[in-house]
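Got a structure here, written out as structure tokens. Questions coming.
What you see is the complex with one protein chain gone and the rest in place.
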């Protein structure tokens, strides 16, 4: 296939107009020294049928996609409603660029304005941006933001955050010369608040916690509020948006910036991306936020319209003095989240969260009946760490039964060998959970 | 799920407006005698997730969908390009009704006008309608049409037509009191023209032949032309639209009406439907055609626009005197065919037809190398009848290898036991054909 | 400006989807086909993929579907089409299934078909169903064939079908296409079938009465039991046109009303999208005594397997290749499974509530021929608009387009002058109904103050009002350069 839209005779006409006989004449300014003197070494071109055939083979190799999935750990197998997918396929949305020309982009702009509103409402914050790359990078950006605001160079982060968020934050911090101090978790997979408090000093801009944390646990975030108030530092909270259906919005325990992974909201697993990072904050920090922001305004006739605003923060205006270098964000994923939140609404989101909770609690309660598995902390939302006797063997047994039983915690925490992090979305059934219990629980 | 769009309080408001307390009051005119005094006995309602789960199970039971498919026999496994599917998913097209309000339906109307034009060009005829239900019913309607035009009550149809087309024609003919005389095929799967000629009498309105015929054979349709001219009867041709990329349009051998199954043009197999029947004819027969017809006109400002026209033929105007009772046709399938023909265009359609021919001829030529299979007539387009030793056993062997080796001809012709009708689309590869040959050819 | 056509974008030599040569040896076409049978020229558009995408995307924006807005096209039941049903019907395991694949390898689709036959039987009270008819009118024709064959088989020569004058045009056309003589029955002054008038025309030559209930005026034929008796007494049958089933699901069943044959419109009552004119699906149900006349095959269950049963002794034969519009059946199956008994009943109840609410809110502007209650749809007459302001139902319809609504059905049923036939369906919100009322009120005001606005409407559409007369006079049905 090629996607050239000229008839051959039209190419001739164009060459004639340019008074050249061959398109290579247009590359005369490329020095011979750097010209490639061979063809690129790539596979021969395929037509659509051949490409589909190749993907039929490739798709067959992604066997995990068909397995019953109990892995979470930052990416959740929630149900994506058909209506969300149908609307995302509208080409006016997905084939557009960033809405630079407001008059021709009201669709994207209005949807992002709705997105900002819903994220603000869900997190309880005053303002939100138009999304950043993903949960990990949204946390990293929030840390840079806090350090900008506080004009300080250090943050303290609980080790109960997603390890890849911490790693990403460290990379970003390395660039900006910020110190990221990680405060260890305790045997209940909770933040050791007393220890953490000792790590905060005069250079510290912010404390970072997450709800629920990486181990699924709902920590006592009021402790975080107390510490940040006492130390006059900012509180950054990374939250699971589905959990917020039942959990207090972070605003109510003093969060200054709330970030998180928006994938659970209507976005497929996609082997880790594209996802979207959400970010909301107190109103006073609006101008310090990274990323696009859509604002309401009026058109010439006084009607409500939307436009990219506060661009004076951004790289194309402020260049090296911008709040961030971010340009493309994850607009289509944010649109999916917007449609998802609108479609589910108040009751729908609660019903999804409730199903997750009920499935998780069922697992926890049933687990007690089995000798081979032990739950460490059951104050969780949709994910729980479980100690499994003979884990390796049972893990393989689960795979043989086409079940992905969870994430082995030693992937990130060598000291947690033998433990499994198991997630339960609304898609899981009692029958599936029973199967899992049987495999994990019985030696 | 339910798809009611009121808030409960709004239903109360509406009841209040109607001065009733309950919606059952609106059914007081339904006599108790006919009122259902129990709930319908249907399965409990599912939500989307449950429905998807059910369909995951059901889809797993359609094992044949994953097999390599050599069955044709009127429904062909051609490739449906992604662009066709993407455009069909535009809800403005698929959630619309028949374009009664022309000003709000120019999309459907213009596309159908294009469809009519392409079908007319492909078949060489002057005019075409907006589609009928499928190939079988288009043939039946063409027979009624010919009898209307000729004011006669009999048609002669070659037995080389698709048996289900003949059956459908017979059902329609039964309704209209028309005699459908079937003229037998010969040992080469061709029409016995001499025999056929003897069946035509003064009551005969038309002769029906097909290109290629049910056995895949390209018959010498010039014989049909000679006979119909001699006997002054109409010629109805059922054609495979992909084959017409290389075959003379039926207009060139005297066809009065051309019909056929449009499924090969961008429509999926769908276990037999929805498909579309196409129908084109000489200009003089336009007003005798069944089905919708879109015509070009102008709007108030003189600009080109399209509208349903010649409605005086139709049932909603002429009621019992209409040319047909047809109302809904297969507009979306016709749209798929339109987009398919536009996208492939002249060279693309030829390339698809060429690939079919080359694959078929490869099979025919290679088949000679095997003792266990014999080709009876190789003057075919994309489908060929083959005699297979120990067919039952090999058929099962093919299924075991996830190959659908073709249609066993005894499904329709008990005298053809042991023969297989094998089809080759552009989707089949040399490797797949080799596999088939090995299974069928080697005892 | 002119509505665009793909032909005008064609440029000689441009290519869209063109396959490369296959991996088997090349062949010469002239060695496969007789020279005399080979085509010289193929005149199709030559455009690129982006041309195709933009052209048809553009055309789509010149169209209007249920997803675009309110579509109260009377008798068409343009309810919202849930997206999940589109998704399941497009699963490749269903779309890629060949109709002649071995049945044991098609059990998923056959299972759906089997259950659908039973679901529809339960919903209508009928005993057996065929899913083969591809549309409502096709179902009617099938029903007529069945009735014809039944009487032929039982040695009775019945040549007439009675059709009320309020019926859809397809009814008489179907009867006629099946070779029957059509007797038109005048409606009573209450818009209903008058049992007395009916009794006068029913004799031993009558094969059946075709009826929709509620009828096309949106009124329930409350004498339906008597009507059935009149026919059955004379050995005639009662045929149910299912166009209006959306009013009575779970409330009253055609079989219990005395109907012997019914057709349903899956693309109306069961929410499958209509595709701009099809595909539809028009299953036909019969009472047990007609089972042996159904088209073949139907789906049966044998030893836990679903099979295509061709063993129907007096079958009318086939009325469609293969098994009908199976893809449409899948969507309707999803719909019924999601709603269940309670959901279907609620759908009918709310459909009737919406219609009555709308009728109440707008009736003062119109002449309401048949009282103030209705089932799922109603008919008002613009006769007063014509007389008072010189505007017709057509003008009201065209002006509604400017207000963002699809107009109701106009000029049907034929027995109501300047008819607007309005069917809101249960999936419309009170807000939408209220907005529609407001629009009609505005238009009513415009009709009084400046009727030319209506007569010149629409103004905001991709084209201005089209000249239908010219289309029929200067017939041009294919594009010529």
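Think of it as A, B and C in the order they're written, each chain with its own count starting at 1.
Going forward, a contact is a pair of C-beta atoms (placed from the backbone, for glycine too) under 8 Å apart; a residue touches a chain by one contact, two chains touch by 3 or more.
Since we're looking at a predicted model, the values are computed, not measured.
> For the chain that is not shown, enumerate the shown chains it touches in the whole assembly.
A, B, C
> If I consider the whole complex, including the chain that's not displayed, which of A:256, A:383 or A:426 touches that chain?
A:426
> Among A:249, A:264, A:372 or A:441, single out the residue that touches the unshown chain.
A:249
> Which residue among B:83, B:211 or B:391 touches the omitted chain?
Looking across B:83, B:211 or B:391, the contact with the absent chain belongs to B:83.
> Which residue numbers on subunit B touch the omitted chain?
Subunit B touches the missing chain through residues 1, 3-10, 47-49, 81-83, 85-86, 91.
> Since one chain has been left out of the picture, which residues of subunit C touch it in the full complex?
9, 11, 14, 48-51, 53-54, 57-58, 61, 66-69, 80, 82-83, 427-429, 431
The rule is simple: only the chains that are shown with their structure count from here on.
> Using CA atom averages as chain centres, what separation in Å is found between subunit A and subunit C?
46
> What whole-number Å value describes the gap between the mean CA coordinates of subunit A and subunit B?
47
> Which subunit C residues touch at least two other chains?
14, 17, 19-20, 46, 49, 53, 57, 82, 84, 86-87
> Residues of subunit B touching 2+ other chains?
Where subunit B meets two or more other chains at a single residue, that happens at 48, 52, 81, 86, 89, 91, 426, 429.
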